[in-house]
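Missing here: one protein chain of the complex. Every other protein chain is in place.
A, B and C label the chains in the order they appear, each numbered from 1.
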Amino acid sequence: MDNTLFGYLNYAVYGTAVLVILIGLYGTMVKKSLLKVVIGLSVSDSGLNLLIVAIGYYKGGTAPIFSPGFLENFKSVSKMVDPVPQALVLTAIVIGFGVTAVALALVIRLYRHHGTLNIDEIKNLKW
Amino acid sequence: MIYFILISVLLLLMIAASVYSIIQKDLLYAVLATGIISLILSILYYLLQAPDVALTEAAIGVALTTIIFVITIRNTVRMEDESDKKEKFKSAVK
Amino acid sequence: MVGTPVLFIAIPLLAAFLIPLLGMIWKELVRIVPGLVLTYLLILAVNLLVHVLAHGPVVEVIAGWVPPIGINLVFSVFSGFLVTLMIFLGLLVWAYSYRFKRNVDYEPALKYFLMLMMLITGSVGIVLTGDIFNMFVFIEITSISGYGLTAFYKGRDSAEASFKYVLLGSVASTFLLLAIMIIYSQLGTLNMADIANKIHLMNPTLKIVSYIFFVTALGIEAEIFPLNGWAPDAYAEAPGPVGAAFAGIVVKASVYAIIRYTFTIFDLSGAFNFLIIIGMITLIVAETAAIRQEKLKRMLAYSSIGQMGLVLVAFGFGTEEGVFAALFLMLNHAIIKSLLFFSGSYLVYNSKCKYIKEVNGMSKFLPVTSLLFALGAFAIVGLPPFAGFWSKLSVMTAAADSNMILIMVLVLMVSVVELVYYLRVVNRIYFFKKETAIEPKKPTFNALVVMIVLGVIILAIGFYPDVVTGVLHKASASLMDKSQYIHHVLSLRQ
Partner (left out) sequence: MKKVLVILLLATLGYYVAGTYFDIGFGQPHFIKGLLPVKDIYLAQTVKSLKVSNAVTSIVVNFRGFDTLGEVTVLFLAVTALGSILYKKMNVLGERSVLFSSSSIVTSGSKLLFPAIILLGFYVFIHGHLSPGGGFQGGVIIASGFLLMLLAYENYSVSHTALSVVESLAGITFAGVGLLGFMHGGTFLQNFLPTGVLNHLFSGGIIPIIYIAVGFKVGAELTGVIYTVLHEKGESNG
């Protein structure tokens, strides 16, 4: 793959990730339905995770796993992609799931009390 | 080249799915769109040489998050504007 | 050996995993074990603090990897002082809620005490950790316990408050991760001391963007205007002791994080003025909002936000006197605001809506609680001879030293506003008549003891401020000495 195409990917990957974060935040801030708000959070989390993994990628890199045949060729360590962002994303995904579950439980409870998910009818959540 | 096209297409699909999930009035379809985002992400992670993350995203994002969203929708309302509350959900899944 | 900082995290976590099993053996253990753990940690914290005062900071590495490879915990005088304060308050909150929650079923009690303990542990972790991603994890631990505790009561308002908190908390973690990744992508490290050592190499634009993201994220937790939308609701709807825990523990930890980023990690010269400006705005907005509140706990919440603004202003002077004043304010605020929350929640215990007008004539029914509330109110406004006076005075001297006369005037004006709205409540307690006959809830024995202990501490600091100023001076010196922090962390060898 030649370099100009790859330079374009710079904008494509990060641009998409940031766009997805913004779309999610837009949904969170504008939408009236509580479930839509939580969906927005989940979407923006996805964009964020893509952004973090993309930082660890190197052109032509290999996965950070030392398979048996790999060891003879020790120089190729420098060809591995960065494992640190991957480890951080693992943590972030699991934490994000926990937060989403808590938010959904709150949605269920608010529905139990109000019989609606419309943010306008739930007095304290208007802003 | 093929790698390049693949990534571009996946990124475009991801944007489309996220826009769809925000503008769709039917929350069930919106949630399915977030599931599709996770599916695309998981392929992207694989292409970005992050198999561990891909596995996690495939299981958490595609299966678990989607299902707890669906359960929540089942327990609350399906449409964003809530004009006809539960009827459509029941008829759609049965 | 006096013990190591990692025990502050490991012991509560082990206990948290054990508690569900212990509860199957004897249900009362669910309430007792957190108290035992906190008592042990308090002893440990005091011991370590004494050791650190004599011998300098203790740096603990984890998994045998020295910084910057592994995660490390730093127990300096500054962080150690905050940790001791937090654990002490946590113990008081536990003692206060021990009997308060007696009528609650086993399951909710288990969850309440678990989440309370993890709230404290998470905050302690934020203060102790020396790694920016590890701090993110501890912030999440604190927030999730906070979400659960806010929604603990069954009413609808608590769920709304908690949902608000979840939304802002998620946005906070997004910003935090963005900032962490900017730093990592440039310097290739996540260790605070290592970052502080290399930050001058970074591109200034990236530095400013990441600093703003950090402050935005932490500002949500630290209740800085305009990001504090969750705080009044959460304080008002959470159980009374949890409000005290938010004001005394969680907010302190977040302010600590902001301060650590500003003083140690980043070397931005404009950051101090930035702190003064956001602190000032927070102070003014919160105090003017407090005067308009009709619910007692919301008023206390806004007052708490205002105090945090003042703390940021004091830190923003950037001088050692300023840091000393800010630390003194944090200590006083933690103690006094806890007392106000504890006694206030008994004063409005009977009413459904917790309005301020419900406290009319409560001094006839609950003399001791009313007296303690009045003591707290006078102390937080800064009347001599109570504890709050000395901290306000030290803010004034610090401002005068930095030639910031405008700030002195503003602080005085804000004190007048505080005096107005606190006196309004005290006036109602003592000089108004109760219109309806009530059967007030008497404070439990534990709650009474806790409140009296706090009252005695306020008086003690008021009459003998020297008992704490020594430690506070050393703590502020340890925060200002950035090179020593870096040296202590990075000089460790495998």
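Just a few scattered comments:
In this section, contacts are C-beta pairs under 8 Å (C-beta built on N, C-alpha and C of every residue); 3 or more make two chains touch, one makes a residue touch a chain.
Here the structure is a predicted model, which means the values were calculated and not measured.
Taking every chain of the complex into account, the omitted one touches A, B, C. When you scan C:Leu53, C:Val209 or C:Val453 for touch with the missing chain, the hit is C:Val209. Seen across the whole complex, the unshown chain contacts subunit C at 4, 6, 9-10, 13-14, 16-18, 20-21, 24, 60-65, 68-71, 105, 107-108, 111-112, 114-115, 118, 125, 133-134, 137-138, 140-141, 144-145, 147-148, 151-152, 154, 159, 162, 178, 182, 185-191, 198, 201-203, 205-206, 209. The missing chain lies against subunit B, touching residues 51-52, 54-56, 59-60, 63-64, 67-68, 70-72, 74-76, 93-94. Annotation for subunit A: contacts to the undisplayed chain at residues 6, 9-11, 13-15, 17-19, 21-22, 25-26, 29-30, 51, 54-55, 57-59, 63-68, 71, 77, 80, 82-84, 86-87, 90-91, 94-95, 97-99, 101-102, 104-106, 108-109, 111-115.
Here, only the chains that are shown with their structure count from here on.
In terms of inter-chain touching, the protein chains here are arranged end to end in an open line. Put simply, the C-alpha centre of subunit A and that of subunit C have 30 angstrom between them. Between the CA-based centres of subunit A and subunit B the separation comes to 13 Å, rounded to the whole angstrom.
Spacing of subunit B relative to subunit C, judged by their CA centroids, is 39 angstrom.
Multi-chain contact residues of subunit A (touching two or more other chains) are listed as 107.
Subunit B has no residue in contact with two or more other chains. Those residues of subunit C that touch subunit A in the complex are listed here as 133, 137, 140, 144, 147-148, 151, 156-157, 159-164, 166-167, 169-171, 173-174, 177-178, 180-181, 184-185, 190, 229, 233. By the touch criterion stated above, subunit B contacts subunit A in their complex at residues 1, 3-4, 7-8, 11, 14-15, 18-19, 21-22, 27, 30-31, 34, 37-38, 41, 44-45, 48-53, 56-57, 60-61, 64-65, 68-69, 72-73, 75-77, 80, 82.
For subunit A in complex with subunit B, the touching residues are 1, 5-6, 9, 12-13, 16, 19-20, 23-24, 26-27, 31-33, 35-36, 38-40, 42-43, 46-47, 49-50, 53-54, 56-57, 61-65, 81, 86, 89-90, 93-94, 97, 100-101, 104, 107-108, 111, 116-118.
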